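So the structure is just underneath, and the comments pick up after that.
One chain of protein is taken out of this complex; the other chains stay put.
So that you can tell them apart, the chains are marked A, B and C in the order they are listed, and the count of residues begins at 1 in each.
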Amino acid sequence: MELTKEQRIEMYWMMLLARRLDERAWVLHRQGKIAFHISGIGQEAAQVGAAFALNRGEDWVTPYYRDLALMICLGYTPREFVLSLMGKQGEPSSGGRQMPSHWSLRRANAVSHSAPVATQACHAAGIALAMKMQKKDQVVLTTIGEGSTSQGEWYEAVNWAAVHQLPVIFLVENNQYAISVPQEKQMAVRSSADKACGLGLEGLTVDGTDPYKVYEVVARAAEKARSGNGPTVIEARMYRITPHSSDDDDRTYRSREEVEEHKQRDPILVVRSRLEQEGLLTPEQVEGMEARAREMVDDAVQFATQAPYPNVEEGTYPVYAEEVRHD
Amino acid sequence: MELTKEQRIEMYWMMLLARRLDERAWVLHRQGKIAFHISGIGQEAAQVGAAFALNRGEDWVTPYYRDLALMICLGYTPREFVLSLMGKQGEPSSGGRQMPSHWSLRRANAVSHSAPVATQACHAAGIALAMKMQKKDQVVLTTIGEGSTSQGEWYEAVNWAAVHQLPVIFLVENNQYAISVPQEKQMAVRSSADKACGLGLEGLTVDGTDPYKVYEVVARAAEKARSGNGPTVIEARMYRITPHSSDDDDRTYRSREEVEEHKQRDPILVVRSRLEQEGLLTPEQVEGMEARAREMVDDAVQFATQAPYPNVEEGTYPVYAEEVRHD
Amino acid sequence: MTEMTLIEAIRQAMDEEMARDPNVFIVGEDVGIRGGVFRATVGLFDKYGADRVIDSPLAELSIVGVGIGAALYGMKPICEIQFSDFIYPAYNQIISEAAKMCYRSNGEWTVPMVIRAPYGGGIGGGLYHSQSPEAMFAQVPGLKVVIPSNPYDAKGLLKSAVRDPNPVIFFEPKKGYRLIKGEVPEGEFTVPIGPARISRAGTDVSVFAYGMMHYYALQAAEKVAAEGISVEVVDLRTLYPVDRETILASVQRTGKALIVHEANLTGGYGAEVAATIAEGAFTDLDAPVRRLCGPDVPGVPFSHPLQDWFMPNPEKISSAIRELARY
Partner (left out) sequence: MTEMTLIEAIRQAMDEEMARDPNVFIVGEDVGIRGGVFRATVGLFDKYGADRVIDSPLAELSIVGVGIGAALYGMKPICEIQFSDFIYPAYNQIISEAAKMCYRSNGEWTVPMVIRAPYGGGIGGGLYHSQSPEAMFAQVPGLKVVIPSNPYDAKGLLKSAVRDPNPVIFFEPKKGYRLIKGEVPEGEFTVPIGPARISRAGTDVSVFAYGMMHYYALQAAEKVAAEGISVEVVDLRTLYPVDRETILASVQRTGKALIVHEANLTGGYGAEVAATIAEGAFTDLDAPVRRLCGPDVPGVPFSHPLQDWFMPNPEKISSAIRELARY
């Protein structure tokens, strides 16, 4: 379970790639080339930490919209992401039907999710139930924002998992806001992990800006789940560095100082300097990674820009499973 | 807050009256005179204890279907109850529209509830919010079965109350079954009061067969709520002595021995012998109470039997508030 | 051939499908040791064990949400909602998730599941044990909505529903559970989801109905036949997608259409049938389309005279047929 040096570097690379892709989305939005972006900036560390703790490709994930870095770790490509930003043909999550960042990646066992928050939590419980029925050596990871844990849906999902001791990990990405609403208006506890005690399962809070710590707790929870010892709620604490989405103006509800302060502690910067200090990365290697990321992002934008839109006829199907086209 | 002797005797009387009324409902059902009954037998102690802890007529209640004893304490009359059993005209909860034991008593601030379990919990939170806005010195008591705390609705209500420090008491009448489903299939905690810790409010478990203990904890919670210190979850533990309802056959899912064992600890018997031992009640007084109860129940049955059914025209209104008839 | 009741046919369908396919399982409230409050699953718990006949927590949202998760994994859940009146807590999971999953993921994910729920009035159930919410579902692309009217169809359609790769809402006329009997052949057969069925041929008036109202419609047709009115009765069976062809063909033959359902008239399923006829059989109609439905009040009242006032029955249907025939 100990991470190798290579893995630790790989994790930084995934964070970096997701970040550069995400930043480009904001640029494309400012350029008027895309209509909407919802960002994971500031949340990459926790997502990458969690992803690496899974048996990727075998374990299942029911993600939420900020999980670009998580999806990248699962093999979602930059090209696929930019196709989704532009609603172009071949976009794998939905064929252009869903808004960007509404993930689905069948080949990686990443389940399609919708916009209504918290619905994915019950799906995770159900998938875990099926795994248990079929005696599979798998776990499900489901992610959610801290605000969305206010939904009864989340409570019911966690309760099911606790009653049936299901192999699920409920990862709460607590970025301190639900659009404009701060945590203290959502809950009267200090961490959404505290909610676990009320449902009879373990709850842990972890620094979500440290991918290696998140890796550790998620890996432990996964091991526990695999050995039949049931679910865990993990809250990873972090900060939403960007506005809620490209439609939001966060200056109306939080100070620039507050945002600046968190930018200073940006996980990308922190992890990079740690790896440099530990001698795992040289400045040249860092530059190399940046160049590689830039290249991949450029390529993705170029690819997606040239890709065609869906044919109008594609809107008509598949309403029912019988109409699914396999091409 | 200390109960007087008179109050303690009065509490036993309320338990007894509710019990005898409830037993008569079962007889009426066996006689084919009513179509349905859902019983509170075994739960009277907790209900009476809670009712006496309120400022009755001032405080508000959003009850649930087993709360016959609670409703009796709020001034619901035996005649009114039997009208509801028979769906007769003048029944105050619904004018014969709802099934029996779906309470409403405007004059007592007891809010109409429906069959879908747990919806009343949010109403209680909303009433408490309104009380807080209007700076009233009132509290709301809302009751529910332990199985129904599995609903996301209950979680959301408790969460609201905790976040806004509302003057609500969430009383869970844990009678150990939800129809046929035992507690351990509903939750992975030992008491539904444990759920409170996950939401940042106080949770207490109390012996629900002891009306005086329940009185004490509910009175303390009410005082706390009135002084602005927010909500409390209280689980009162008891046993559902009868089948779920007149439609149920509990022999299919629990042993006769188990039921017998709990009948031995019937709160009516326990409280009576306690009061006798303490010298508060003589056997003659007990007999007098029984006779009075019998008389009231007989009167109620006679009254309701002779009462007319609603006119067919009454089915047509009031769909909207404009159509409410004041007679 | 064996004669059996509607509910026996439903049980047999589940039993056979569970025997045939190990991925089929049942989940709901009291479905296990109790065998369901209507006894639809009696014996299945003993036969297939607690893992495949799961007593869920008392929470419809997660019964469906967990079912969806299991279906995504490849299982075939049969979710029982104890009364259709209690399906609303699960509405979000049904509408936002089950119905839209296939389309939104461009067919990458599908939700093969059945949601069974007893519906309908006339059983002394009052507002919350009598509802007919089919029109809230029979407008949602991605769902199929099925209502059987007799044991043969019930068995054949439920078996088709279990094998269907889409979410199927299967409403069962609870008043008919034991009242409606019919011949069911031994051995394997299915009834396809989709086509309506002409259950009685006629030339003067077409009556469109389903479930309990179809049973009554046949009785009414019999009654007016003696008066020389030839009624064609169409059992709609699959409400969604709509079998417009069968509906229009019948009106072409008779020129007159009566639609009967228990649900409120306005915005009920009959509106779509009437609209279909108004659009597609304009030149065939010899009289205005007529709907005989539950009145527009919030529910079926409990009190007997009010319930009788609410419910359509063979007499009311006969009168409506006569009026239409006279037009």
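Rule of thumb we're sticking to: contacts are C-beta pairs under 8 Å (C-beta built on N, C-alpha and C of every residue); 3 or more make two chains touch, one makes a residue touch a chain.
Since the model is a prediction, treat every value here as computed from it, not as a measurement.
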**Message:** Among the chains present in the display, which ones are touched by the chain that isn't there?
**Reply:** A, B, C
**Complete:** Which of B:S93, B:Q176 or B:S192 touches the missing chain? It is B:S93
**Fill in**
Out of C:G107, C:P151, C:G202 or C:G299, only one touches the absent chain, namely C:G299
**Asked** Just one of A:P63, A:G87, A:G200 or A:P231 touches the chain that is missing; which is it?
**Response** A:G87
**Request:** Could you tell me which of A:A25, A:L68, A:V117 or A:I169 touches the chain that is not displayed?
**Result:** A:V117
**Item:** Positions on chain B contacted by the hidden chain, ascending
**Value:** 60, 62, 92-95, 97-98, 102, 104, 106, 111-112, 114, 116, 119, 121-131, 133-134, 152-153, 156-157, 159-160, 163, 317-325
**Request:** Name, in rising order, the residues on chain C that touch the hidden chain in the full complex.
**Result:** 85, 88-89, 91-92, 95-96, 99-100, 103-104, 127-128, 135-136, 138-142, 240-242, 264, 266-272, 274-275, 277-280, 282, 285, 287-291, 296-299
**Item:** Contact footprint on chain A, counting only the chain that is left out
**Value:** 35-36, 87-88, 94, 96-100, 102, 114-117, 147-148, 150-153, 178-181, 185-187, 247-248, 252-253, 309-312, 314-317, 319
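Keep this in mind: only the chains that are shown with their structure count from here on.
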**Request:** State, to the nearest whole Å, the distance from the C-alpha centre of chain A to the C-alpha centre of chain B.
**Result:** 46
**Item:** Centre distance in Å when chain B and chain C are each reduced to the mean of their C-alpha atoms
**Value:** 36
**Message:** Rounded to a whole Å, what is the gap between the Cα centroids of chain A and chain C?
**Reply:** 41
**Message:** Two-or-more-chain contact residues of chain B, please, as numbers and ranges.
**Reply:** 150-153, 185-187
**Asked** Which chain C residues reach two or more other chains?
**Response** 56-57, 59, 61-62
